[in-house]
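First the structure, then my questions, so here it is.
A single protein chain has been removed from this complex, and every other one stays in its place.
This part shows chain A:
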Amino acid sequence: MLRIVLARSSRAMSSASPASASDSDTSVRKIGKALETYLKHSQQHVAMMEKHRAEFETGRRHLAKMMSLDIHELDQEAIDRAILYLFPSGLTDPNARPVMRPPDEILPKFQRFTFDEEGKPEGSRFFTLSPKIYGLLSDIGVKTHSVMKFYDEHVGSRSVNRSDLEPANLSGSQWVTADKLKKKLSEKFSKELYGQVIIAFEHLASLPGSAIEQKFLMEFREPMTASTGSKLFGPAIPEVHVCAVTNRRYAEVTTRCKDTRATVKVTDAGKGKFDIDGLQLHDFRHLQAREILLAPMIVSQSLGRFDVTATTSCISNTLPEAPNKAPLMRSGGMSALPRAVRHGTALCVAALQPEAIEPLRLSGLLTLDPRKNERSKVNQPGARAKWIWKRR
């Protein structure tokens, strides 16, 4: 091996000897050849972008003249509409249609690097092509090892705080999305790589003793409250209205449980009255029904503050085959009507008292109960029941 290197070195030396008489400028230019090429390409790219921007502005002015519009009114939406009018296209692929957008959005971006005086790229992970995301992965790995070592050294010891030996507390927050992580790191990466980062984060957060890295983990977490308002299963939280006559706030919602549909109206500044189809709370003789009806008030700590008015109906009576059957008074069991009213009451209380949304959501009172009676099947006594097996 050494002989080959010696031969190549000597050959290089022979070609280097005639240039040894040159001054240091030649040396600097030769050393930074890659850097010189990069700078030349960078200048070319900047010049090209300037030319394209000027052309875009000229085109915008011509387009304004053609469409008889003021140049200041011609924003990107107006440009898109004008191009659609001037060049109607039946192509089904949106990317194949004519477009006029700023060159910064259309032309490929130039990769920016930093070099030192010898033309070496900066960053020890430069040749991984994604140095920042891989650096984050390495940070997670190193912190995982340090957390494991910390726990092994201090488990069963009294010198360390007990809360430091707990896993990190991540409740009420979620991991940043891939787009936000790309913006945070100023680097592009694939979805698989993002998945690996999340797996590494989850592993670090699940370790005992990872509470000491709580600050590092929370840098990549964001609060969850802003995104849970519109993710309820079932009816959404209704809007609050003000009654013009009594000048009191109220909310109204329609929901269901099994075969019972309930339209509930909750009024603020009340006395805790219940009016369910003309019945008050004490008219429900079962304790279970009363507990079900009072649950939203107890969870939101607003007993005696809201008045509840509800009307219920049977869903089966509104089906297309209903006229052929005797109308039912009510169905769904004893707790279906209170539970339907409870769901509606909880949604209205959440609208009138926004700070109670989280306790109600955690209690499950804002979620629709989709269960209903399963229909009977042919060739068996009920929905799933079978006859008793007999050998012979």
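Methods note: contacts are C-beta pairs under 8 Å (C-beta built on N, C-alpha and C of every residue); 3 or more make two chains touch, one makes a residue touch a chain; residues count from 1.
One rule holds for everything that comes next: contacts and distances are computed from a predicted model.
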item: Per UniProt record, name of the chain withheld from view ["Small ribosomal subunit protein uS2m", "Translation initiation factor eIF2B subunit alpha", "DNA polymerase epsilon subunit 3" or "SSX family member 2 interacting protein"]; value: "Small ribosomal subunit protein uS2m"
item: Which of A:34, A:71, A:199 or A:383 contacts the chain that the document leaves out; value: A:34
item: Touch with the omitted chain, as defined above, among A:51, A:101 or A:145; value: A:145
item: Contact residue for the chain not shown (choose from A:51, A:120, A:273 or A:377); value: A:120
item: Interface residues of chain A (partner: the chain not displayed); value: 1-21, 24, 26-27, 30-31, 33-35, 37-38, 41-42, 108, 110-111, 113, 118-121, 124-129, 134, 137-138, 141-142, 145
